[in-house]
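Quick one: this structure, given as structure tokens, is what I'll be asking you about.
All protein chains but one are shown at their positions in the complex.
Coming up: chain A.
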């Protein structure tokens, strides 16, 4: 799916964006006192593009940004009603107005620009932390026992339980949907 590629951070792209905000980061890095390991990791990544001699030719020397020319992009994605239906079910959101659809199509069009980036031979990256060791915790209880505090946040509770509607509320069936759409803007 077109939208999926937007989720994948590509190594080249991520370095570029990190590089561009590098100064900003550097200024803030030392003032932050939280989890130092995360920050150290970020630092190392930030500094690498500048310190490493072997510069990846796919990564621009300086940060640049310009919209990709329309003719380089794949044909614009049109969202069929069926797909809207599916997305609404999956994400439990409601965007069945013309504006909602336009917004989605624009977002996909924006993400289409990623197709222009040549990523051949570049391994996708999951996270900027991926070369860090994953911290492993001891198996000792340190938290929990805050039912009262948590239950206070809920709209409905019964005794010590959270209360939810019975099962998932089914969204309207496609036939009902079509009938509804006939009366809406499109």
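By definition in this document, a contact is a pair of C-beta atoms (placed from the backbone, for glycine too) under 8 Å apart; a residue touches a chain by one contact, two chains touch by 3 or more; residues count from 1.
As a working rule, contacts and distances are computed from a predicted model.
Student: For the chain omitted from this view, which of "LSM complex subunit LSm2", "Glutamyl-tRNA(Gln) amidotransferase subunit B, mitochondrial", "Small ribosomal subunit protein uS15m" or "Pyruvate dehydrogenase E1 component subunit beta" is its UniProt protein name?
Tutor: Hidden chain identified via UniProt as "Glutamyl-tRNA(Gln) amidotransferase subunit B, mitochondrial".
Student: Under the stated touch rule, tell me which residues of chain A contact the chain that is not displayed.
Tutor: So the residues of chain A touching the unseen chain are 7, 86, 89-90, 92, 126-127, 129-147, 150-151, 153, 156, 158-168.
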